[in-house]
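Report on the structure given below.
The complex appears here minus one protein chain, its other protein chains still in place.
Residue numbering begins at 1 within each chain, and the chains themselves are lettered A, B and C in the order written.
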Amino acid sequence: MTFRTGRHFLQIPGPTNVPDRVLRAMSAPTLDHRGPEFADLARRVLDALKPVFGTSGPVVVYPSSGTGAWEAALVNTLSPGDRVLCFETGHFASLWREMAQSLGLEVEFVPGDWRHGASPEAAAERLDADIAHRIKAVCVVHNETSTGVTSRVPEIRAALDAADHPALLLVDTVSSLGSLEYRHDAWGVDVTVTGSQKGLMLPPGLGFNAVSEKALDASRAARLPRSFWDWTPVIDANEAGFFPYTPATNLLYGLDEALRMLAEEGLEQVWARHARHAAATRAAVRGWGLDVLCADEREYSGSLTAVLLPDGRDADAVRKIVLERFDMSLGTGLGRLAGKVFRIGHLGHFNDLTLAGTLAGVQMGLELAGHSVGPDGLAAALDHLRTN
Amino acid sequence: MTFRTGRHFLQIPGPTNVPDRVLRAMSAPTLDHRGPEFADLARRVLDALKPVFGTSGPVVVYPSSGTGAWEAALVNTLSPGDRVLCFETGHFASLWREMAQSLGLEVEFVPGDWRHGASPEAAAERLDADIAHRIKAVCVVHNETSTGVTSRVPEIRAALDAADHPALLLVDTVSSLGSLEYRHDAWGVDVTVTGSQKGLMLPPGLGFNAVSEKALDASRAARLPRSFWDWTPVIDANEAGFFPYTPATNLLYGLDEALRMLAEEGLEQVWARHARHAAATRAAVRGWGLDVLCADEREYSGSLTAVLLPDGRDADAVRKIVLERFDMSLGTGLGRLAGKVFRIGHLGHFNDLTLAGTLAGVQMGLELAGHSVGPDGLAAALDHLRTN
Amino acid sequence: MTFRTGRHFLQIPGPTNVPDRVLRAMSAPTLDHRGPEFADLARRVLDALKPVFGTSGPVVVYPSSGTGAWEAALVNTLSPGDRVLCFETGHFASLWREMAQSLGLEVEFVPGDWRHGASPEAAAERLDADIAHRIKAVCVVHNETSTGVTSRVPEIRAALDAADHPALLLVDTVSSLGSLEYRHDAWGVDVTVTGSQKGLMLPPGLGFNAVSEKALDASRAARLPRSFWDWTPVIDANEAGFFPYTPATNLLYGLDEALRMLAEEGLEQVWARHARHAAATRAAVRGWGLDVLCADEREYSGSLTAVLLPDGRDADAVRKIVLERFDMSLGTGLGRLAGKVFRIGHLGHFNDLTLAGTLAGVQMGLELAGHSVGPDGLAAALDHLRTN
Partner (left out) sequence: MTFRTGRHFLQIPGPTNVPDRVLRAMSAPTLDHRGPEFADLARRVLDALKPVFGTSGPVVVYPSSGTGAWEAALVNTLSPGDRVLCFETGHFASLWREMAQSLGLEVEFVPGDWRHGASPEAAAERLDADIAHRIKAVCVVHNETSTGVTSRVPEIRAALDAADHPALLLVDTVSSLGSLEYRHDAWGVDVTVTGSQKGLMLPPGLGFNAVSEKALDASRAARLPRSFWDWTPVIDANEAGFFPYTPATNLLYGLDEALRMLAEEGLEQVWARHARHAAATRAAVRGWGLDVLCADEREYSGSLTAVLLPDGRDADAVRKIVLERFDMSLGTGLGRLAGKVFRIGHLGHFNDLTLAGTLAGVQMGLELAGHSVGPDGLAAALDHLRTN
């Protein structure tokens, strides 16, 4: 790679560009995690998290990845051999299925084409059929980071309600929380799983579980072995502003600052900003004569757009050119989408001109890779930005 | 608390004072964890970790606390109902025992008085008696952070060897690695567990497992459910410089810098520095007419010193005065030592004058709390520093 | 202003976007400016500055602005009542003239139209006419930050040589050094004046004088009062790596890092990069149907482009929209250009996609301000970037 100057464009769908404010906050000296100053910080952060999840209940914070937070959701609520209903929405849903199986759960996996979200109709059908209530949890990836498709969680909830089914609703919001509209309490979610490195604008290293009363009840009977992930000692220690083991102090400093930024902007405005940037990005994709992977406009993702190339064209060749010539990272195609799509992240700490630079880089990269896309894509995106 | 000026003295036995160099390194922009620049970083860090553990085998890095790394050690090597041999060396050994029980293991717990390390004699006795080899692992806390006692790991190893016992040897080095002499390979340890926030001079947020061949073999048969903690996918992905889930990028930046610092100083010199500071601290404690909690001089810890107050005196009262008057955090007495001891951390990024300031603060705090300790403690410590 | 998210686009022609590496370097603890570690730093920085100026002679570093470095150039070389030849190339040349007058010098000011550089022909004429050698110094602004016009310094030197005129040649490179080709020794410059906040990629706060032998000789006879700016004690103290008064330590840390970055990229490559971005910017301006202020293509600036709006159109209205809607700072019209031009900085730590974002912001801002410029400007710029 040639020498790079200027700022790298990190336009993968997460980790996202961490704000300078957050990086500076994280560089404060580490403090005593058993002292009064830490307790103030912890309580402030734990309170400020609630509105971001849309919950009045507890949010458990782990020093972990988002994947760790998935494991926490499962081991706290389920017992060996329990059946869970999952939906093949893409790569991350598939990984979650594998995790469930590794932990000794039985997975009912609704097949999918990786261009649609979790099907509320299929959910309804499976739940209705489960008269014995063998399904103990329904697992949905709210925003599939591998596809840029956003599942309609309230409709999955409605399916549960219509079937009068007692299964828990577990939702992965790794690439949606703090970017897309999300309401843990109002949507009747039992465990919301997320990580720090996307809409929360932090480096990776924190995992989260927002937990409903019903999930807490379930955790009392759940028999998957658990210790590190156990909610109860965390929630108990959090009362006083502490943790049962050493928390990731400096990431919590960053979280404190990031939550302040989200509050300053306002969640509704944050969601609107992401939706607007996503719409501009899709305008660009269409202007280039290419397809957005997401096949249902009700499920367009506000945080990333997966661009599908014509058959026989290598998406990774575009990514390579864009990285080498323009110092921008784009997301690769994952799993069965390898080589077929690239993904543009437009989430987190982001603005119009960074999107413009991003789309300019994609457009030039496509041309250089031999796609005669012309300038209309970027022009259409700018029209959208300018007039909305 | 009154307004604080100057630098806080963080003299708990970890988290330790993170070097400015490390904090600055951590504030670099987050990058693409699937890109070539990250792969270079990951390989460099994974290589540089090996000599610090004294191993030529793999070191698995988790986005987690040290406690998480304990769980990893257990779930990768053991099966439900397996028996493990633990030693009641203090609070953290007791927590590890609880974790093992929570995960479905059966713990044989050698009782202790919290003033000695794991007894090689007791180990020999239990192992010799275990003709059926029901004990699958021996768990030792190398340096008990709650007591300032360092167990003699090579003698435990010798007991295993003498008994020709196949049990794995799992060692917690959370408060010793990068501070005290430690040799994973040479000492025949199977899993070494540690965290980032002590001798590695980072904020908390990373957990580590150094893994022997024998442990890897054991992991193939182990049946405790595991997914997040599973070594295999991590070790496989690490080959190419990647991780199976999003790693804690910015902590890895810091680790890269911290490992550079350890290499610059030289591990032998790092160990000698800690030993020298510990000896100076004990000289101070004796100069004050107080007792070091550790009852066996072969087991004095180089990274912290627990100071035992006379019966009826409240150690937390001293800590409170020291925090409020002198802006220094000392370690509290944990578990059964609550109120009886305070702990002085002298590990990590540390030097003679910071130790002098630390001991001056303890001395003044003791006086203010009504202990007529006089000036001889600090004077003895300075004598030690000056003449060694 | 609405809430801002993402990174501000600081596209004024300086201060420029300071690299994160430089900001982090500046945040290291301040050290003893009389100690050995500082001396190492100072010598390293003073050496590394020389190639950037293209000199083998001394470079004097002041804790000051670039304006202070102008004053240093004058008071070290001239005496009360001395005549200096200046050229009305724009706002900063006019300020330099005023400074010379304030300090008691007599200024011969060659008038100009603010669209051309210093005229070598006019220089030749004035110098030829000055048979008595009353002109003691010729002052040229290499790159007029107010107009985006680069004077042809070698041709001014040629005029001095042709006239066999002994006047000193003083050159302001505030917005060109580290961005445009510049050669202090090869071009026969006597004092090169610059500041830290443009091509050197630092925050403002340092001023520089590169000094020829001839200028040093002149300083021995010069009689303008001087103390703070006096070269001699600085150059003398610099031998040992020190300064006669407290230097701006942390800015020097940043300078150390910035010079490392310039060396990594390579000066020739730095110059080529700036020229390429300038050409792309001019392509955009033409694509919008607007005029570049600079009227002579030999004098196009590589570091900034001033865009001239049609008569009656307010350039500051465009700037205001761009700042409020797109969080980008553009340069205002200065002096007689107020309201008539805006200036786009494309210098320092910069890259293709940031330029693309910048030009996208200008294009949208022009449209929103009622200029029907259409999308061709940005498209032309991207064509240039993609194919060069």
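Note that in this section a contact is a pair of C-beta atoms (placed from the backbone, for glycine too) under 8 Å apart; a residue touches a chain by one contact, two chains touch by 3 or more.
In this text the structure is predicted, and so the values were computed from the model without any measurement.
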Which of C:10, C:60, C:156 or C:262 contacts the chain that the document leaves out: C:10
Full-complex contact with the absent chain, from A:20, A:106, A:185 or A:383: A:20
Residue touching the undisplayed chain, where the options are B:73, B:278 or B:382: B:382
For chain B, residues in touch with the removed chain: 3-7, 9, 17, 20, 27, 261, 264-266, 269, 273, 325-328, 349-358, 360-361, 363-364, 367-368, 375, 378-379, 382, 385-386
In chain C, positions touching the absent partner: 1, 7-8, 10, 12, 14-18, 23-24, 26-36, 62-68, 70-71, 80, 98-99, 102-104, 195, 197, 203-205, 224-228, 230, 244-251, 323, 329, 332
Residue numbers in chain A that touch the chain omitted from display: 20-21, 24, 27-29
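Note that only the chains that are shown with their structure count from here on.
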Geometric centre distance via CA averages, chain B-chain A, whole Å: 34
Rounded Å distance, chain B centre to chain C centre (Cα mean): 54
Junction residues of chain B, two or more chains touched: 24, 27-29
